[in-house]
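Just one protein chain is left out here, and the rest sit where they should.
Moving on, here comes chain A:
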Amino acid sequence: MAVCSTTTLSIGGSVFSGQLRHWEPNESKLFQKPRSRFRWLCLNDLHLLRFRTKTLNFNPRGSLLPSLYAYGKEADDAFLSKVNEDTDEMFDDLMKKYGEVVFRKNELAVEMAKVASDVKAADIRVLFVKPLVYWSRFFIIATAFSRPQIDAIGSRIRDLAEKKYGKVPSGDAKPNSWTLLDFGDVVVHIFLPQQRAFYNLEEFYGNATLIELPSETQPPFHT
């Protein structure tokens, strides 16, 4: 069932309005296209807001109406949806425009993964999510087998971050079946095995590039 709603954004007095369409996975193929994209662009500490609402309104008679631009200046695609059929096309477009996405190897992320493997966490993955998500750079996903182990991993990672990098995380203080530590550009997810299968974050961020860890921490590959 499709839910149609309008989001009104007001910036400094002027109002932009666009049609936001919520797409649910059990919708038929016909309803796929409509989605809206928003993007923040940071240039030299100045936050430049570029909005581009592109939606295709579904006409009851069957034809698709042209897009509604709230504030159209750029022709490039903005945000990527994570799990979507045209994601490959979008990636190709972005690659052509911006070339290879270059990232500096984040030592913090790799070191945290190493710490997690020292505590015998299983299946550690480090995902580079910057092209998908603007609010973070790396996700570390690990599985722990008991709550005390989650506590141990969490406290070790916290100590490492505080001593070496001076970063204090926000997130879960008490161990939880899904414990999250948010260090700003690195977000650590520690799951219990059932939770990991239940939430399946790797599938949701399937388009993120996997960072290779040093061989001792290499997780056993399984699809």
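By definition in this document, contacts are C-beta pairs under 8 Å (C-beta built on N, C-alpha and C of every residue); 3 or more make two chains touch, one makes a residue touch a chain; residues count from 1.
Everything below uses one rule, namely that contacts and distances are computed from a predicted model.
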Mind telling me which option in "50S ribosomal protein L14, chloroplastic-like", "NADH-ubiquinone oxidoreductase chain 6", "DNA primase large subunit" or "Electron transfer flavoprotein subunit beta" is what UniProt lists for the chain we can't see? "50S ribosomal protein L14, chloroplastic-like"
Among A:90, A:119, A:133 or A:160, residue touching the chain not depicted: A:133
Of the listed residues A:123, A:151, A:182 or A:202, which contacts the missing chain in the full complex? A:182
Just one of A:145, A:165 or A:204 touches the chain that is missing; which is it? A:204
Residue by residue, what part of chain A touches the chain that was omitted? 3, 5-12, 20, 22-25, 36-38, 47, 49, 79, 81-82, 133-135, 139, 170-172, 176-178, 180, 182, 187, 189, 195, 198-201, 204
